[in-house]
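What follows is a set of notes on a single structure, which appears directly below.
Every protein chain of the complex appears in place save one, which is left out.
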Amino acid sequence: MAWVSSARKRSPWLLHYETGGCNGCAIEFVAALTPLYDLERFGMLNTGNPKHADILVVTGCVNARSGRVLRNLYEQMSEPKVVVAVGVCACTGGIFHDGYNLAPGADKVVPVDLYLPNCAARPEAIIDALLTAADLLAETRRRDQHAHQRAPDQQG
Amino acid sequence: MLTNVRLISKDDLLETVQELARDNYRLLSITATEIAGGFDLIYHFAQGMTMLNLRFSIGYEQEVPSITPFYFCAFVPENELKDFHGIKIANLPINYRQLFILSELTPVKTPLAPRAAAASGTEVLPE
Amino acid sequence: MKRRTVIPFGPQHVVFPEPIQFRLILEEERVVDAIPALGYMHRGIEQLATVKDFTKTLYLAERICGICSVMHTLAYAQAIEELMGIEVPPRAKYLRTIWAELGRLQSHLLWMGLAADAIGYESLFMQTWRAREVVLEMIEFTEGSRIMTGSITIGGTKRDLHAESLEFLLHKLEHLEQALNDIYPVFSDDPLIKQRTVGVGLLSKADAIKLGAVGPTARGSGIAEDMRLLGYAAYGELDFQPVVETSCDSYGRMLVRVKECFQSIELIRKAIAKLPPGEVLVKVKGRPEGEVIMRIEQPRGELLYYLKAGGDKSLARWRIRTPTLSNLPPLVHMVKGARLADVPLITLSIDTCIACVER
Partner (left out) sequence: MFEMLATVLQNLVAKPATREYPAKRREPFPTYRGRIESLIERCIFCLKCQAACPANCLVVNRKEQTWSVDQYRCIVCGMCVEVCPTEAIVMSRIYHGPARHREPIVTHQEGPIPKFNPRAKDVN
């Protein structure tokens, strides 16, 4: 089944959630899906359902109310999953970092695997980040498989 | 600059707003600023390009009547006044109880009225 | 009485890239009431402005909204200039106008794409966003960044347009006009789009005034109000008339936006033709003091700033009333009586920008 996993490596599905901030990065993420950049040629698909998604793309700074939604979405995604924080707001809070309503970075709410800074992140940079995330995902999957295969041996 | 300001008193508010509503003025917004001992309120109206501002001040504990009977859209700025300043609004039809934009998880109450918050003993923002 | 159901619409929904929730109260398929639930994007910018230096607040203003960032810096810079009595050089005023119109173009194209997507017209969505990339290329070439441009500053502009950039702009504008000429008949005549928009989300002129509608939402209902007529920046010297439609529905609002794209192209061309020579920046010294109100026409409508400064390094109060905040009551009014399937499109028809609403 090697070809299945190699095919799956290049087709992760994305779930995008804007947690706050100025939505500049959110717009750039949508721009990355449109003809000039066309994320779908890598087999990536933007889905609205957390159960279908492999990669969670977080843009914007996490505030008191959206943090709960983000946590919910993350918990609903099935393993293995990768979280990408796009933009400085999602990384550390950016210019809003000392605001009263904010968590300084998405990693205070969900475990973040990849940080992509810049304000706002370019579509090219978003493509870079998502390709790296796809590799990470494949790596995690392989590790999980190994762990599965080895587990019975160790018991026996 | 801030021009076309009409100074009124709190009790004249409803009457004046009723007149403006009859003359087809649009409500733009309501602004509150914390001043010593209370709030300074400005109601912004416009007719075409010309603006008209109604201005009066109130104490911390005073209640402001809601102008939603004449301008239903006033529920948005009035809920904001409740949220950010803790101003009491009487007879508000859609009342979010200080949860319009802030949430129950927000660590501070009335962030734009730090002196009022300090007086009432809730958590204060670091200066 | 029929049985009522409550459906939460959002916060995570495919139609909009931003989180907002509507609690829709339904009787079978009809919406009887809608209650917006906000607060998913609140950052507390008004409070941060009372702590930060007023020159740094300019960057905060830029980050109120990623789509109309230019307009917010323009409004903030103009407000501070009025407080401090600074006269901006004429060339800077024209540059500001050009960049503001580029911002309006990209915002309208973005909306057109999202609307096409909500209707279910995928290829039109792709086409409009392809045209939008042309505008973004112009913005990047002249301002150095795609979204957060930071070109407008207190006292003028940070960058200047030299002959090469002007040529680039004019060349790309022609490209864009061609693309828009292809897109326009689809929006105005396509039966699919007409079916989804004509008569959907009615807002009469009287209601629009009473509920405080602004921008394309008001102009789609026959109110000829455009804050650009106030003549800020260079708009006073560029002759133009606001685009008005009288059909009072989503179709009218859509046509206003599509036609405004052509108007923006025309305005940019006029501004380039009239661009005066000279300096673009004057030095700013001192601190602002006093009160000021600034009204500006954003892509989504009228933006209102109230600034109060007491001669300190930071502002005493900065009230931001954004167009979408003003368009929320009309939206609630329009949604009442609509069918559930039409709600996403009606919500889009006022061009919601939640980042603006919640600051």
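Chains here go by letter, A, B and C, matching the order in which they are written, and residues are numbered from 1 within each.
Throughout what follows, a contact is a pair of C-beta atoms (placed from the backbone, for glycine too) under 8 Å apart; a residue touches a chain by one contact, two chains touch by 3 or more.
Fair warning: this is a prediction, and the values are worked out from it, not measured in the lab.
Across the complete structure, the visible chains that the omitted chain touches are A, C.
Note that of A:17, A:37 or A:100, the residue touching the chain absent from this view is A:37.
Residue positions on subunit C in contact with the hidden chain: 52, 56, 59-60, 63, 130, 140-145, 148, 150, 158-159, in rising order. Even with one chain removed from view, subunit A keeps its contact list with that chain: residues 35-38, 41, 84, 88, 91-95, 97-98, 113-119, 122, 124-125, 127-129, 131-133.
Following the convention adopted for this analysis, only the chains that are shown with their structure count from here on.
By count of C-beta pairs in contact, A-C exceeds the other of the chain pairs A-C and A-B. Computed from the mean C-alpha positions, the centre of subunit A lies at a distance of 29 Å from the centre of subunit C. Contact of a single residue of subunit B with at least two other chains is seen at positions 102-103, 111, 125.
Contacts with at least two other chains are made by residues 39, 42, 44, 47, 51, 358 of subunit C. Every residue of subunit A that touches subunit B in the complex is listed here, in rising order: 63-65, 67-68, 100-101. Interface residues of subunit A facing subunit C in the complex, by the touch rule stated above, are 16-31, 34-36, 48, 60-61, 63-66, 69, 73, 94-96, 98-102, 119-120, 122.
Residue ranges of subunit B in contact with subunit C, taken from their complex: 1-2, 21, 24, 26-29, 31, 33, 42, 44, 48-49, 51, 53, 71-73, 75-77, 84, 94, 99-103, 111-112, 125, 127.
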